[in-house]
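Note that this complex is displayed minus one protein chain, with the remaining chains in position.
We call the chains A, B and C, going by the order they appear; numbering starts again at 1 in every chain.
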Amino acid sequence: MLRYALTRLLSLSLSLVAASLAIFAAIEVIPGDPAAYMLGLNAAPETVAALRDELGLSGTLWTRYLDWISGLATGDMGLSYTYRVPVADLVTERLAVSLPLAAYALALSTAIALPVGLWAAARRGRAADLGIMAATQLGIAVPNFWFAMLLVLVFAVKLRWVSAGGFPGWEAGLGHGLKALTLPAVALALPQAAILARVMRSALIETLGQDYIRSARAKGLSRAQALRRHAFRNALIPVLTILGLQFSFLLAGAIIIENVFFLPGLGRLIFQAITQRDLIVVESVVMLLVFAVILVTFLVDLAYAAVDPRLRRR
Amino acid sequence: MPVLRQVSLGIGRREIVGLAGESGSGKSMTALALMRLLPEGARAEGRIRLDGRDLMDLSERQMCRRRGRDLGMIFQEPMTALNPVQRIGDQVAETLIVHGEATRAEARRAAARLLHRVGLPPERFPPGRFPHELSGGQRQRVCIAMAIALRPQLLIADEPTTALDVTTQARILDLLKALVAETGMGLLLITHDLAVISGLADRLAVMRAGEIVEEGPAATVLTARRHPYTSALVAASAHSPATVPPPPGPPLLEVRDAVRTYPGSRRGLIGRAPPQRAVDRVSFAIARGESLGLVGESGCGKSTLARAVLGLEPLQGGEIRLDGTAIRAGSPVPGQVRRRMNAVFQDPYGSFNPRHSVARLIAEPFHLTGRPADAAARIDETLLAVGLDPTDRTRFIHEFSGGQRQRIAIARALIARPDLIVLDEAVSALDVRVRAQILDLLADLRARFGLSYLFISHDLSVVRSITERVLVMKAGRIVEEGATEKVLHDPAHAYTKALLAAAPKLKEPD
Amino acid sequence: APPDTITIGMVLEPPNLDPTSGAAAAIDEVVYANLFEGLTRFAPDGTVAPGLAASWEANEAATVYTFHLREGVRFHDGTALEAEDVVFTLDRARGPDSTNAQKALFEGIESVAAPDPLTVTVTLARPDGAFPFKMAWGDAVIVAPETAGTEASAPVGTGPFRFERWVHGDRVELLRNPDYWGPAPALARATFKFIPDPNAAFAAMMAGDVDAFPNFPAPETLPQFEADPRFRVIVGTTEGETILALNNRRPPLDNIRVREAIAHAVNRQDIIDGAMFGYGTPIGTHFAPHHPDYVDLTDLSRHDPKKARALLAEAGQTDLTLRLALPPPSYARRGGEIVASELRAVGIETEIVNLEWAQWLDQIFRRHDFDLTIVSHTEPMDIGIYARPDYYFGYDRPDFPALMDRLAGATDPAERSEILKAAQRMIAEDYVNVYLFQLAKTGVANAKLEGLWENAPTQANDLTAVHWTD
Partner (left out) sequence: MSARPNLIAGGVLSGTVLALAALSLVWVPHDVAALNIAERLRPPGGPHPLGTDHLGRDMLSMLMVGARSSIAVALVAVGIGMGAGVPLGLMAAAARGSWLDELVMRMNDLIFAFPALVIAILITAILGPSALNAILAIGIFNIPVFARVTRGAALSLWTLDYIRAAELAGKGRVRISAEHVLPNIVNLLIVQATIQFSLGILAEAGLSYVGLGAQPPTPSWGRMLAEAQTMIYSAPRLAILPGLAIVLTVLGLNLLGDGLRDALDPRLRRTTR
């Protein structure tokens, strides 16, 4: 198990290096000068040059890459061009929104999808199953930004149960924070739950067809017992894969939802940083996201091993 | 559509009843109907009385209480019959727990005892192991432990040994026999292999197309063979094609000190398990027109050797010489050599690209030789030679039965007129009667075309019927070699003896 | 008691809070008159009023200005405002390392001196009647040397509010400054909340998360607010001349006939209706219509597709294809679609290219690589840009800089007015650009809120006078 983890860790770091090169290269070729952007329509060229120097935008490619990477490794991501505060602080601030939001949405979608998938699988082919499958098809087809908009209309504008968006900050209290994240989490979670429920159902049905379920039934387990005790855990492997993918999606792919609910999350930070050419923020945050995805994949791999003993020895 | 018709069977205490029949005859359906575990969509009618109580009257919930307690069942495929993510001890203990017969801790201890009883002593096979850490035979033992945990009155074993090799099969059958004697349960033993039953069953029922055509004491049924189907089955099992003596010829294929090592499996990016020698300095020769057998346990390296001979895998050491042309380890087999060999594989289902017509499938070897002008005629001719009709050429493979597919495979092997055909378990997947036909065909073709065979099988009776000489392989090495009759009657090596002892034999009628 | 806090909605988040090094309008929208003050300031009606300087006078030639600072003004860090701070601010803004986005405001300064702690004299190289006006800009606010380097994230000014905190990506919070030299503001706390998405802005306003949205981004929803007694819609003027800029350097746009043809092809009212849902005032030149010196020249470029075709034919331009570059604001994106369709009607094909601001600045503003673009020039009194031949639209007629030089030297109001009118006419008759409309300030506020600026003589949300009623 340890060896397995170590070798996975090595390939993880290789991926990170490759990713950092790709990101750095992409950032390099983005047209548009942060200094020019900041100074606007009436700026004189020498003013822009002065600002460029101040921002540390001069220097060769390699030295800047190495500076960046060594900075990242020590947790120093530099100073944001536009905000003029450490990027690390910005990221920490935003993570305080994005991470709980992703976790909240993931928890919601899991809490909805697993029982629903289980139920549908248990009732395979009957009306309940068909109904659920139809609903999940619809859930997958509805764009989440559209769904989010409808949620806002109903719950914020019409019913005024919650704010239309924004985030008061955790210091306003856990309850307030969670309340502010509820609609966004629902908007993110429902389409994900639809996918997850389908995966859960088909994984369960697949395992239910396995020989060992027949063995279990021959032991005297009822259909439901066999489902719970034998099929569930085996079906968890594809479900875990999807969960891992979803987490990374939720962390970074929530940009549109963050816009709809004007949440100060990581996604919006990137979006904004790109338009403002705050490239130092862009490269560090993208790198961080890639790191998060790779880390989650790694954790999912470890989770596989926890679920499936056959993978432990490799 | 009825699958079973009016099946009636009685099984007494301490009695072993065999249920034999061809594939698809309805044996498994009978067993599943008894357990009331028929696949969705299937419906059973009639009565199943266990100790006087009709199981058909029970509710599903009551039936759950009977399964595992009064009725136990084990299945053919031990590799998949166990939950891969649960420890074997827990799987055995579960039988006790779901029936409320023991607390968790007691059940664990009981499971350990049971596993010991079926030949998995805790010192060597702790109950904390997972199924993938056991071999097929060992897994089948776990299944048996699961099924007998509550000493059921009836144990149903559906082809429990088909997936196992002969030595393991023999041990499992012995275990079942001992358990019947010990616990007094009745055993319904389902198999397609009459030889298995003949050594074990007290009574025997023969099934054909969902009907029991004959039933009685095993010895009587097998020897008297009142029903023509029974006698056809027995005859086919013991079938031995008229072998032609080999015309004395020069050696066609010579293998010297062949070595095939597999790199150890990957462990992450850098690590590797130590390399494994699947074929370890093997030497042998096949004369022109000779049929050479190769036997050995599963995993001993037979297929690897066959692939190496065919040039499908590189050798790490040694030399192969076909008709004088030498191929050394490391260098690829040249086309002119390779075209003189061909092969027939075990799986009649995976051997053909389902999207190609029979004609195209058969003509594939022309890729090496270049398509001759008379290709169409050759295809027809070859189809006729293997007993198919030239009109079959436009059909697709899914329209053929297993036996027919194997004929097509042989046609493909024949079409480029090779000198040597390697048959890797070519008849193992076939029913006895179909197998008999194919063996006849092979013998006939050999006589007509002067072919040489390398015939690989784990089934000694088959090897005996079609080869003159045999090699016995163990863990990558040839441990014994000699004339088939001699090796099989009077084995020199201990391993060969063990193999022979394990092989079930059908008693010859007096 | 009425509440004493307010949440103001804004579309864009300021990149930082230092108005002296950054062009973003959002900076001034937060800090102008709230956090920072200059020597002079803009009053809500656009006139120049005393700021930190209680009064000032110029010499006859308008080359030396003397500013008299108020007494008892303190920065938020407790230090007193002195004439030396002003000297520092102005010298910093015009120095070689300056990163001031409007460095041109300070270009005329020859020297700055502080004869005593409450007096500043500024000597100009050339006469400039508009110097007090220039000192009212947000880019000319007074900062202290000790804090000048850190204004971006921890602004320290002299205004009625002081900086409390900034939750990046979400909001900036200001608190009442108890030591303010002037009348204390009614509000104890002000929060600026950043909501870029128009739909989210609408929802936030409707849900009551935001009390006022002075520059509301979705004019199409204003009827909704008008119909709702909870809200008040405030429509005013801005300094934003919205133009279809033409690249005068590039053929065939260097031909005045082609430019005139384009001007006649465009229907201003359609653009105002279609893109701004009716909000906006048509303009015929680069000048704010609410300014007393404005001349209505819209007739010079009446919507007249026939004439446009004729002019094109005259110029020998058939089969014309032009690239229309559009920055992100909806006036440009929506307006661009309408312009494209109207140009097609007179036989000019357009290829629309949507650009981010950064790309727009790089490609159009710096490299002048464009044919047509739509943009709003929001700086007050910026007709002077036509005197810069290197400016992006490339107007190069020597008469115009001469006119501007005369303007700079003129202190007589009548003369100034005359020059301004001549300038307006000159660019309109040269069809430098197509002048579309003056951007309206469309704001929405809680009906109980009073004291918000109606017009926007500069980008600002001056909260000094804002208060709640019962």
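Observations, loosely collected:
As a convention for this text, a contact is a pair of C-beta atoms (placed from the backbone, for glycine too) under 8 Å apart; a residue touches a chain by one contact, two chains touch by 3 or more.
From a predicted model like this one, the values you see are computed outputs, not experimental measurements.
Shown chains touched by the hidden chain across the complete assembly: A, B, C. Of the candidate positions A:44, A:85, A:128 or A:142, contact with the unshown chain belongs to A:142.
Checked against the full complex, the one of B:43, B:61 or B:398 touching the unshown chain is B:398. Between the chain not shown and the residues A:215, A:234, A:248 or A:284, the one that touches is A:248. Across B:10, B:354, B:372 or B:450, the single residue that touches the chain missing here is B:354.
From the options A:153, A:237 or A:307, the residue with contact to the unseen chain in the full assembly is A:153. Although one chain is hidden here, its contacts on chain B can still be listed: residues 24, 266, 269, 307, 310, 312, 335, 338-339, 341-343, 345-347, 349-355, 364-368, 398, 409, 412.
Contact between chain C and the absent chain runs through residues 198-199, 202, 218, 220-221, 223-224, 267, 270, 273-274, 277, 328, 333-334, 336-338, 340-342, 344-345, 352-356, 358-359. In the full complex, chain A touches the omitted chain through residues 11, 14-15, 18-19, 22, 26, 29-32, 137-138, 140-143, 145-146, 149, 153, 245, 248-249, 251-253, 255-256, 259, 267, 270-271, 274-275, 282, 286, 289-290, 293-294, 297.
We adopt the following convention: only the chains that are shown with their structure count from here on.
The most central chain, judged by the distance from its Cα centroid to the centroid of all protein Cα atoms shown, is A.
Ranked by separation of Cα centres from chain A, the top chain is B. As a whole-number value, the distance joining the C-alpha centres of chain A and chain B reads 49 Å.
The centroid of the Cα atoms in chain B and the matching centroid in chain C are 87 Å apart. Mean C-alpha positions place chain A and chain C at a centre distance of 39 Å. Contact with two or more other chains is made by no residue of chain C. The set of chain A residues that touch two or more partner chains is empty.
Within the complex formed with chain B, the residues of chain A that make contact are 3-4, 6-8, 10-11, 14, 210-212, 214-222, 225, 229-230, 233-234, 307-310, 314.
Here chain A touches chain C in the complex through residues 31-34, 36-44, 46-47, 50-51, 54, 82-85, 90, 93-94, 149, 152-153, 156-157, 160, 163-167, 169, 259-265, 268-269, 272, 274-278, going by the rule given at the top.
The residues of chain C lying in touch with chain A in their complex are 13, 15-16, 18, 21-24, 96-104, 152-153, 167-171, 193-197, 199-200, 203-204, 206-209, 328, 356-359, 361-363, 365-366, 377, 379.
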